[in-house]
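Missing here: one protein chain of the complex. Every other protein chain is in place.
Now for chain A:
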Amino acid sequence: MYGNDFAGPDAGSDGGLLGQVEAAEAALRAAAHRGRVEGDPAALQDYFDAVIDADQKIEPRDWMPDAYRRGLVRQIAQHAHSEIIGMQPEGSWITRAPSLKRKAILLAKVQDEAGHGLYLYAAAETLGITRAELVDMLLDGRQKYSSIFNYPTLTWADIGAIGWLVDGAAIVNQVPLCRCSYGPYARAMIRICKEESFHQRQGYEILHTLSHGTPEQHAMAQDAVDRWWYPSLAMFGPPDTDSTHSAQSMAWKIKRFSNDDLRQRFVDMCVQQAGVLGLRIPDPDLRWNSERQAHDFTAPDFDELMRVIKGDGPCNAERMAHRRRAHSDGAWVREAAAAYAAKQEEVVAV
């Protein structure tokens, strides 16, 4: 009942998104056993290119071009920041969840997001940067997080819509990253994708229950889908014609599919699921195109996406203020922990 894109692991590499995750995991296990290669700069570059060409993994021990390293730090950090900021819109409903079961599921989900942030910061740290530096760059605005988290969660149904649409879009974006060329990022993504697919099912189930509940609940579910549909489509980024980082990322096999290809895949996936949910996708021009074997649909408002990325979304200020407050409120705790650890080391030394 949860949609047909998340087949079990036994479905094979073409049989579903989780099947693709399993195949990627096998490749990563093989990559972890390769040795380090030494040599002059030209030889190192040749080796790097050969590894990428052969669809193998670059590991922290390997030489890599500076731009590859910088691009990965930027992408992994933005992803990690998104997980951490992304705890806020949903977390605000933990205390108001309408049943104890839903409260438990939501708590576990928000906890997973903190965990995803941790794996991703750890993956970024293998590239020679610290978590503290990355957090500073988030707090002072030098690095960004996904603009989707700058939209508000107005009702309980938003928790369902975020799970179904936002986590659904995240999975479509992220499953190909399980096969990305940088080993530690790919490994982090494997675990994250498995958990995200769980979150997506939970969101779908919330919406299904609401849609088939009282008329007020149904209206609440439809309203949430109406508000989250286009921001979710915008999560795939600007159209291919305007995407600044895409070509190089594709060549380095960090990115595997274009923004527009992934957006199309997501729309095609949602249409059938919306039918089962009994909810309407708010696009009057959405229809099957038998020539393309895909749905035609209305593109999201990319001007709005750019405005939100630049800081002018409904909740940008609130999200950053919350993060900065948590960080500054916790300063005395972190200082105390460091002071205590130093005292313990002195005791051991004596």
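In the analysis below, a contact is a pair of C-beta atoms (placed from the backbone, for glycine too) under 8 Å apart; a residue touches a chain by one contact, two chains touch by 3 or more; residues count from 1.
Going forward, contacts and distances are computed from a predicted model.
Q: Mind telling me which option in "Ring-1,2-phenylacetyl-CoA epoxidase subunit PaaC", "Glutamyl-tRNA(Gln) amidotransferase subunit A", "Branched-chain amino acid transport system permease protein" or "ATP phosphoribosyltransferase" is what UniProt lists for the chain we can't see?
A: "Ring-1,2-phenylacetyl-CoA epoxidase subunit PaaC"
Q: Check each of A:66, A:216 or A:346 against the chain that is not shown and name the one that touches it.
A: Within the whole complex, the residue contacting the unshown chain is A:216.
Q: Among A:32, A:50, A:67 or A:107, which one is in touch with the chain left out?
A: Result: among the candidates, A:107 touches the missing chain.
Q: May I ask which residue of A:79, A:187, A:295 or A:323 touches the chain that does not appear here?
A: A:323
Q: List every residue of chain A that touches the chain not included in the displayed model.
A: Per the touch rule, chain A residues meeting the hidden chain are 84, 87-88, 91-92, 94-104, 107-108, 110-111, 114-115, 117-118, 121, 156, 209-210, 213-214, 216-217, 322-323, 325-326, 329-337, 339-341, 343.
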